[in-house]
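One protein chain omitted, others in place.
Chain lettering (A and B) follows the sequence in which the chains are written, and residue indices restart at 1 in each chain.
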Amino acid sequence: MRMPDTSELLLQVEGVSLAFGGVKALRDVSFDIRKGEIRAIIGPNGAGKTSMLNVINGFYHPNHGAITFKGRTRAQMQPYEASRGGIARTFQNVALFKGMSALDNIMAGRTLKMRRGLLWQMLRYGPALAEEIEHRHRVEEIIDFLEIEAIRKVPVARLPYGLQKRVELGRALAMEPDLLLLDEPMAGMNLEEKEDMSRFIIDVNNHYGTTIALIEHDMAVVMDLSHRVAVLDHGVKIADGTPDEVKENQGVIDAYLGVAH
Amino acid sequence: MIGLGQFLEVLIGGLMSGVLYSLVALGFVLIFKASGVFNFAQGAMVLLAGLALVRSLDLLVAWGFPLWVAIIFGISFAAVIMVITAWLIERLVIGPLVNQDGLTLFMSTIGVTFILEGAAQMIFGSDAYPLRLFPTDVWLLFEDLFPGGILVNKLDVWGGFIAGILVAGLAIFFERTKTGRALRAVADDHLAAQSVGIPISWIWFVVWLAAGLVALVAATVWGTKLGVQFSITFLALKALPVLIIGGLTSVPGAIVGGLIVGAGEKIAEVFLGSYIGGGIEYWFAYVLALAVLLVRPQGLFGERIIERI
Partner (left out) sequence: MLYREAGQFKTTYAEDMAIFPIRQDRMAIAILLGIAFIGVPLLADFDIWPFGSDYLLRAILLPFLILALAAIGVNILVGYCGQISLGSGAFMAIGAYSAYKLGTGVHIPLAWLGFAISIPPLPVLLAILLGGLTAASAGILFGVPSLRIKGLYLAVATLAAQFFFDWVFLRVSWFTNYAPSGSVNAPTLDFFGLNVGTPIERYLLCLIFVTVFAVLAKNLVRGNLGRQWMAIRDMDIAAELIGIRPLYAKLTAFAVSSFIIGVAGALWAFVYLGSWEPLAFSIDRSLQLLFMVIIGGLGSIMGAFVGAAFILILPILLNRIPSELGVPLSTETITHLEFIIFGSLICYLLIKEPHGFARLISLGKEKLRLWPFPY
């Protein structure tokens, strides 16, 4: 397995706490993501994993703590800043644009890269058309990469779950992100689909050098794919390290198997 | 210079017409709470109930029945009409749309509005029909305190009284009865409710029926005040801003929102109308709702929703 070539930090989360009314989703969590690595966040249900991703891309604003992304520290991210800064995301329950085709979904991921204004688009001539075609080329590369050529014009609502997940990954890739957040990319998939998805994740990491943070429940997948694993339980980070270190950690075993407190 | 007496008179008049808005708004809240449907058709239901009542009443009186018999049968007839309406709406429209988003459901209730308005007028006629169920004469209060005293319409007092009973009844229904509990469960998550064995289509029928009966009550008061006629549906539209101001899910919110709108628009009309040209009443409620939305989107009594992804 390829190790990340650098230990430079891409993202650092320090002492983040997040509460909804009385419910504490995250308590003083700190961890970092290095450039080029595949970083896993695991934990039992309700451990705060998705909340963590939501904090990273600005959908939730933490009550305390700081987030350092690409060397800039701030108390909270804004969704638009995060996406412009190169953070892309897939969702636990597929969040595709249901009324649009697979192609349009992925094209929508190019929004930030497209520059032509309303008037040019209205005429759809000259520079506007050229831009549209240029981005179509990039999107077709992604479609090839994900092997979804046959379904590009199908409205995504009609696609089976596994393919929807793939289109969603495509949409995130279309943003050419520096950091890709994957929220349970393999939930509800069969073995074969999981293998496909794992291959895509490794390829993305290898070929494009994209840093990836993923949440996953399948331990075999997590241990095989990731360079480092952080474990959350009840909003607290209870372990952090290489897959092997985490596997041996008594706290992690207790959290998963449950112990009498 | 406008005296305190006149101000109070305007205020009381406004509050009382606010009660009318509240009556319609209650029907909206009921349906929204239980099914998440923003029911544009509530005004049409008031029209339907009112027409069914007033026409059967007139007919029975014309046949020579004593008034009290006619009233009882008229109200029963209108109630039966509302039962049938609720059943048909659940069967044919809301049931089949069960998993659709709020916008689709909302537009379907606009469709229902048109069906009800068309059918009600086709069957029962489309003139203005006077209804006399409550006294409409006035009391003169505080004659010794203010020059000229304060005029209060008895009908308004009746309206307030009825609204109070209705709210109390609904509160008991929601909090104490088994159906009420099931209803709140359906409102929270209809799939989960279904999986624990709550018969969802029955619940929705009950809700639409309750809204229909509330519409009937509203029709008795409104009809007495304005006559039963098509324009009632436009006035009933004002229940929408009332809801926004009070908060979509709150029964007390519907009452308070109604009072605020009623009093606000009357006061604005009397005290501002002369400066910017009359007829402010026409839009005041909506613009007030817009202002509330910008400051407090969930309304005065609504619950804030945490978005998840």
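Assume a contact is a pair of C-beta atoms (placed from the backbone, for glycine too) under 8 Å apart; a residue touches a chain by one contact, two chains touch by 3 or more.
Values in this document were obtained by computation on a predicted structure and should not be read as measured data.
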item: From B:M82, B:L131, B:V221 or B:A289, residue that would touch the chain that is not displayed; value: B:A289
item: Listed residues B:G102, B:P130, B:G164 or B:P199, member touching the removed chain; value: B:G102
item: Sole residue of A:F20, A:Y80 or A:Y256 that reaches the chain not shown, by the stated touch rule; value: A:Y80
item: Where the unshown chain meets chain A, residue by residue; value: 57-59, 79-80, 82-84, 88-89, 91, 95-100, 104, 107-112, 114, 116, 118, 121-124, 128-129, 132-133, 136-137, 140, 171-172, 175
item: Absent chain, residues of chain B that touch it; value: 38, 92-93, 96-97, 100, 102-104, 106-108, 110-119, 121-122, 126, 237, 240-241, 243-244, 248, 277-280, 282-283, 286-287, 289-290, 293-294, 297, 307, 309
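Convention: only the chains that are shown with their structure count from here on.
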item: Whole-Å gap separating chain A and chain B, where each centre is the average of the chain's CA atoms; value: 48
